[in-house]
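Down below is the structure, laid out as structure tokens.
Note that one protein chain of the assembly has been removed; the remaining protein chains are unaltered in position.
Take a look at chain A:
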Amino acid sequence: MEARLEQALLLKRVVEAIKDLVQDCNFDCNDTGIALQAMDNSHVALVSMLLKAEAFSPYRCDRNIPIGINLTSLTKVLRCAQNDDILTLKAEDSPDTINLTFESSESDRLSEYDIKLMDIDQDHLGIPETEYAATITMPSAEFQRICRDLIALSESVSIEATKEGVKFSCAGDIGNGSVTLRSHTNVEKPELNVEIDLAEPVALTFSLKYLVNFCKASALSGSVKLCLSNEVPLLVEYGLSGSSWLRFYLAPKIGDEE
């Protein structure tokens, strides 16, 4: 396997965004690209990433190779790369280590690191195709701000999408609060657009601790997509260049049926 990334920044940010959620995970490499799927320890949230072959130049991988890696170790090595460095990943067919080289774009500096790999036995979850009842696209900084503001009051947030807009509300010991967003088109600054695509109204409750964690991916993309349907996990998607993506799924909190 060999993959060359024009900017180390992309991988740095992806790993930075997920390393607090999962400790060890497999990067599954095949001819279409590099995929990752991992649940957090308590099996509430799931990270799913796909870096398509097009995101690299060039990309070569002839067999299915799982690369099991400790993300803390990977972070340590990625810290040695400058954001603009050209990053190349290399691994053998049944690898014990993965090789990373960073080439400076400005000078002739070349650094090279090997990280030991590990055997990770993890279940792959089948994620069914879902037609979501509501899809909300908004600036990722806005979503991050909402989550950070509301976690000061409560540990969970209820997200309610209706014709009028989408309302994030919470109630805690000191009081309650809410933020409402409406569909909004800004011609001059399209990155501030809020789009709400609604098939039917939904209302769900989620743990803010996890959402705040997801927001660490905000640096990867200017906008974020939230997909909701009643009684299914929330999908938070950050689009990456070249139709690659980083997705988070979060199981809802449900009032007890008994």
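Simple rule for what comes next: a residue touches a chain if its C-beta (ideal position, glycine included) is under 8 Å from a C-beta of that chain, and two chains touch if they have at least 3 such contacts; residues count from 1.
The working rule: contacts and distances are computed from a predicted model.
> The chain dropped from view, which UniProt name applies: "Integrator complex subunit 10", "Proteasome subunit beta", "Flap endonuclease 1" or "Probable protein phosphatase 2C 67"?
UniProt lists the chain that is not shown as "Flap endonuclease 1".
> Which of these, A:A35, A:V179, A:L192 or A:A251, touches the one chain of the complex that we don't see?
Residue touching the absent chain, from the options given: A:A251.
> Consider the whole complex, including the chain that is not shown, and state which of A:Q82, A:T137 or A:S156 touches that chain.
A:S156
> Please give every residue of chain A in contact with the chain that is not shown.
Touch with the absent chain occurs at residues 39, 41-46, 119, 121, 123-128, 156, 205, 207, 232-233, 249, 251-256, 258.
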